[in-house]
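For this depiction, one protein chain was excluded, whereas all remaining protein chains were kept in their positions.
Chain naming follows the written order as A and B, and within any one chain the residues start at number 1.
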Amino acid sequence: MTPVATPFFFYFLAGLTLLSAILVITRKNAVHSALALILGLLAQSGLYLMLYAPFVAGVQIILYAGGIMVLFLFVIMLVNLERSQKEEQFNRQKVAGTLAAIALGGLFVAVFIKGKALFPASSNQIAEGSNTQQVGELLYGQYMFAFEIASLLLLVAIIGAVVMAKKRI
Amino acid sequence: MPDSTPHPSPLELSSPDKTFLDSNELILNMGPQHPATHGVLRVILKLDGEKVLGVECVIGYLHRGVEKIGENRTYAMFNPYVDRMDYVAAVSNGLGYCETVEKLLQIEAPPRANYIRVILTELNRLASHMLWLGTHALDIGAMTPLFYTFRDREEILKIFEKYCGARLTTHAFRIGGCLYETYDGFERDVKKFIDFVPPKIDEYEELLTSNRIWVERTKNVGKISAADCKALGVTGPVLRASGVKWDIRKALPYAAYPDFDFEIPVGANGDTYDRYLVRMQEMRQSLRIIRQAVEGLPEGPIMAKVPKVMKPPAGEVYHSIEAPKGELGYFIVSDGSTQPYRVRVRPPSFVNLQALDLMVRGQLVADVIAVIGTLDIVLGEVDR
Partner (left out) sequence: MLDYVTSYLSSNTTPGQAGNLVWALIYILIVFGGVSVAVMAMNWLERKALAHFQIRLGPMRVGPHGLLQPIADAIKLLTKEDIIPERADRLVFWIAPLIILCASFAVYVVIPFGPTHAITDLNIGILFMLGVSSLSVLGVVMAGWASNSHYPLIGSLRSSAQMISYEVAMGLAVVSAILMTSLNPSGTGTLSMIGIVEAQQRQQIWYLFKFFPLGFIAFAIFAIAMVAETNRAPFDLPEAESELTAGFHTEYSGLRWSLFMLGEYAAMIAVSSIAVTLWLGGWLRPFPNALTGATWDLAFSLFPGFLFLILAAVAWVGVIRMPKHPYFRVQTLGLAGFGVVLGLIGLVLFVPPVRDRIQDIFWFTAKVAFFMYMYIWYRATFPRYRFDQLMRVGWKVLLPISLAVLIGTAVAGVVL
């Protein structure tokens, strides 16, 4: 299946991601920031699709946009925001922050200029049609141990959260 | 009015200057206008998240001063007013009042009048329980039994209309007996009704009794123990569902009840499910009583010899009957004139409502509505 209008879609989705990232940090209302983040994540899943990784795109929507962001929104809505907005905002680390941002920006520019030469050639082109199968085989075959450790970590986190927040109904 | 022992309202917040999201304690108002409070009842809830810590009922929105009116009417003129108290089951209000005045005047209604009174009162008990079932199920979310029970209740109201001209506020009885003789076809109508209704009651039971969601919504909800019931003075199906076998029809019989053979259903746990089962059984027992009454209706006069101008001797009397909602009592003080000195009504819903606080402590908010429904209160009676 031949891709259509690739440059247009790439610039569109990338621009959307950048725009939403800027909105996340500039909005005063926390809910608006969360919504902009959701928009950014959806645009990012579109970028995954363009890289022929449909499974990752689908999982990004389900988990990130549909699960984690919902929890973000829960927390934002349950915490008493008016009080935090009344508190005076301060930023006493302007100098250090600017230097760190310049350093990170310089790193990105250097990587961009050096181009693909920095990274080893990708080992195999995964066909789009069997993306899910290949991901499954890798996760449950080669990286099984890491997968199980990660899920165990998540389980511990869940149990810890439940124990901390539990109260008798 | 000074209070010797300060009675702390259950609604005091333990830390009043936190917002509702910080302290987890919330005062919530189920205002007088609410689909689920069966009338104009204001319930103020103190919540801890979802759990109810205390409940305060604000009543009086339907107070019409019935008892004060009674002091300015003659005994016969006051009779229509009592129907308006428990407007859902108006016939038993009239029965209680008429019997109390008859006790004061020391006259007895003739047997035929007593039988007619029993038939109409038991039909009225069925109608009241049917309305209760429909509205209670609707509160819990089952919207269909409401239409079924109202449809069947129509048959009862048709009989009332044919008998005395009114469906709801019937004013069916007079002091000394009944005014109206049974119409042509009364026995036929009542017998047709008795045959028509038992399958309907089975239908309601089929929809609800073993329905898993119904059972989970009503079992162990609103439990009250027998000792608490007795301490608060709760009567009626609420008391019987807690295990106390007390029914005034059997304990202190009145009208023609000694002639009939029926059972008193008693529950075990005192939760909402038991109250539901008790009322369903009471419906069936009512049908039994009506059948016996209609088959054994004696001939004779329907009105005793009552003086034209009723001046009972000075004194006081208390008489109570088993209304569908509980013990309905009338306390009349007479000073020898044609108008009573004081008429005091002991409405069952008023006394039962006091148990609400005890019954919902520790339950969830959604259960408050179920418990108000299961107490079967009528605000006309609570406020008078």
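Please note the rule applied: contacts are C-beta pairs under 8 Å (C-beta built on N, C-alpha and C of every residue); 3 or more make two chains touch, one makes a residue touch a chain.
Fair warning: this is a prediction, and the values are worked out from it, not measured in the lab.
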Quiz prompt | Absent-chain contact - pick from B:M77, B:M143 or B:A231 | solution = B:M143
Self-check item: Listed residues B:L28, B:V58, B:A231 or B:A314, member touching the removed chain
Solution: B:L28
Self-check item: In subunit B, positions touching the absent partner
Solution: 20, 28, 30, 35-36, 50, 137-144, 146-148, 151, 207-208, 211, 213-214, 216-217, 364-367, 369
Quiz item: Footprint of the hidden chain on subunit A, which residues?
Solution: 1-2, 4, 29, 31-32, 35, 38, 54-55, 57-59, 61-62, 65-67, 69-70, 73-74, 77-78, 128-133, 169
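Basically, only the chains that are shown with their structure count from here on.
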Practice problem: Give, as an integer number of Å, the spacing between the C-alpha centres of subunit B and subunit A. | Solution: 63
